[in-house]
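All protein chains but one are shown in place.
The first chain written gets the first letter, and so on, giving A and B; residue counts start at 1 in each chain.
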Amino acid sequence: MEDFIVGLLQATLRIGTPLIFATLGELFCERAGILNLGIEGTMFFGAFIGFTVAAKTGSLMLGLLAAVLAGIIFGLLMSLLTVYFGVNQHVSGLGITLLSTALAMFFFNLVFGANRVLPKIASFEQIKLFGDIPILGPIFTQYALTYIAILLIPICAWILYRTNFGLNIRSVGMNPEATDAAGINVYRLRTIALVIGGALMSVGGAFLSLAQLGSFTYGIVNGRGWVCIALIIFANWEPIKVFWGALLFGSVSALQLRLQTLGLNLPYELFLALPYIVTILALSLAGRNATYPTALLKPYKRE
Amino acid sequence: MFKYKLVRSPAPAWMRILIPIVAVLLSFLITSIFVLVAGANPLEAFYNFLIAPLSSQSSALEVLVKSTPIILTGIAVTFAFTAGYYNIGAEGQLYAGAIAAVWLGIKLPGLPSYAIIPLMIIGGFAAGMLWALIPALLKAYLKIDEVVTTLLMNSVIMYFVSFLLNDYWRNPQSGYPQSPDISEAAHFVRLMPKSRLHVGFIMALVVVVIVYILIKRTPLGLQMRASGANAAGARFAGLKVSRTMLISALVSGGIAGLAGMGEVAGIHYHLIEALSSSYGYTGIIVATLGGLHPLGVLVAGLFIGLISTGSQTVSFALGVPVYLGDIVQSTLLLVILAMLLLQNYRIERR
Partner (left out) sequence: MYAIEMVGINKTFGSLKASNDVHFCLEQGEIHALLGENGAGKTTLMRILYGLYRPDSGDIIVDGQKAQILSPKDAINAGIGMVTQHFTLVPTLTVAENIVLGHTHSHTISKKDIEEKVKAASEKYGIHVEPSTLVKHLSVGERQRVEILKALYRNAKVLIMDEPTAVLVPQEVDVLFESLLRLVKNGLSVIFISHKLNEVMAVCDRITVLRDGHVTGTVKKVDTTQKDLARMMVGRDTANMVHQTGRQTGAPIYEVKDIHVMGNHGLEALKGVSLTINKGEILGIAGVSGNGQSELTKVLTGLLTPTSGSVTLEGQDLTHAAPSEITKAGVGRTPEDRHEGMVGDLTVAENLALEDLDKFTHNGFLDNKAIHKNAEMMIKDYQIKASPNDRLRNLSGGNMQKVVMARALSRNPKVVIASQPTRGLDVGATEYIRKKLVEERDRGAAVMLLSEDLDEIMALSDRIAVIYEGCIKGILSASEATTEKLGLLMAGAC
């Protein structure tokens, strides 16, 4: 039993990592007033570019860097459309997801050919934070990126509530006119939020290929981006709560793998679908009392 | 700075027509980069995208085949967006319709065509509606954002499809993840010899006309347009906005279900995981390109169908990854979005 729980917790943290990165990224965007549906595609492209650069250069860090750059570029593109042009955010975001997905598949096909044999890379290694002590040892045998993700939670909370930048972000998502009147450049502020968001989302995707899987497939993200959108509502746009949401999804995902081995006579696809179903349920319960950033989805224009 | 400036007022007619054309040119210009990276000639590529498919009868008909499901999903999305309901779940609703069509086609082999086909149409529509129900109810009663819920429903149904194909419906002969075939009677008739063009295309056209009439000529259509444009104003005038949105969400799901049913009855005759090449999401592109107007959606659907057909040729002839077509489509979407804004401006001398 103890092994089961320890194993579960270990898997939960690992599975929750990309969600934490991507959801925090989306958090910055939405707190600033932009719904960024480009998250799914950005994660996918991040996974692709991280893997490809790592495979071609032999350096995992370069792969990670490439993912960050890619995320920044997509963030800038989203900013151009929604902040400067004021285009409908739903469709822009979906457009970026479609574009980044198409670009990733195109280039992957181009670089590695259409053969079925997937190139392999030596993925990141896990780090034992607590050595081999019982319980904590195995739970905290994680990739460096996982520890970074966990640290990012309080860091983002600190940024949001204890810095000038965070104050400006909170303000612009609630009342862009007030923020403008206070002399802050609304357009630049939102662009920065989108750039940070894009970078984080992309890193979340890169984690999947560079650490968790050590490879790349077209199904590697598989709708996790959309789960992040739900998690934000569930977390009421607060960084600390994002952690719990990611753990919830991660634990259900981890659980379904283990439930399968229990020999229950249920189709394994049901277990795979379980996390998504649970997310919909969680959303139904939490969504009603959500306090949306008031300016979400409304573009800001000065005459 | 510039000699000209943009003034906010409705654009003159010539600009409105010019915008889509310029958007197409601009998109192709941008995507030329990728063609060059892949080592091919951009002009050849675009010839293959736009002209080559129309150069022979069989490939021109194939364009219509490819357009069929995306015209339907485009209309489905348009119907929902008009009422202010962002149905991003057309992909999942499409599969729901396909599942229902396959189920009926397998379970009732004895029925003649004139009985089974209408049944499949109704079943496909109903299944699409059903799959749209949960997000629609959550939005109507709990105000939960439908974008997230419809997207999650897409993920869930793909697992269900996988289950059906690997377990319940696994084809006993081939062992491939593919369902048994539907009965012969359940096939959509092919409209022309030596081509895959099937009755589904006619069905799509009929749906376009019906939706056009619904939106422009019925009280429901006006209620939808009011709710989508300004829900508060519609509510003040006494309209039941939640109910209108619910109806539009369900009908939208049903139409997307028809798209899935059409692919089953017209092309594949069984269920496979790759039944849809993101038709549900392409539908959003088509709806946007078509300006949320049913007839515009028809034209946009045909155009995207053209590009889809072309992308296969491009891939084949020039050795470029077939995903170039997807790049072109999504670039076109983003360019058009940016340019649609210009519709609200006029260029004036300073």
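Criterion: a residue touches a chain if its C-beta (ideal position, glycine included) is under 8 Å from a C-beta of that chain, and two chains touch if they have at least 3 such contacts.
Keep in mind the model is a prediction, meaning the values are calculated, not measured.
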Partners of the unshown chain among those that are drawn: A, B
Among A:148, A:174, A:257 or A:270, the residue in touch with the chain that has been omitted: A:174
Residues of subunit B (touch criterion as defined above) contacting the omitted chain: 7-9, 217-219, 221-223, 225-226, 229-230, 232-240
Interface residues of subunit A (partner: the chain not displayed): 162-165, 167-168, 170-171, 174-175, 177-185, 291, 302-303
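We take it that only the chains that are shown with their structure count from here on.
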Distance between chain centroids, defined by C-alpha means - subunit A, subunit B (Å): 28
Touch list for subunit B against partner subunit A, complex: 34, 37-38, 86, 88, 134, 138, 142-145, 147-149, 151-156, 159-160, 162-163, 166-167, 278, 281, 284-285, 288, 321-324, 326-327, 329-331, 333-334, 337-338, 340-341
Residues on subunit A engaged by subunit B in the complex (per definition of touch): 35, 37, 77, 80-81, 85-88, 90-92, 94-96, 98-99, 101-103, 105-106, 109-110, 114, 222-223, 226-227, 229-230, 233, 267, 269-270, 272-273, 276-277, 279-280, 283-284, 287-288
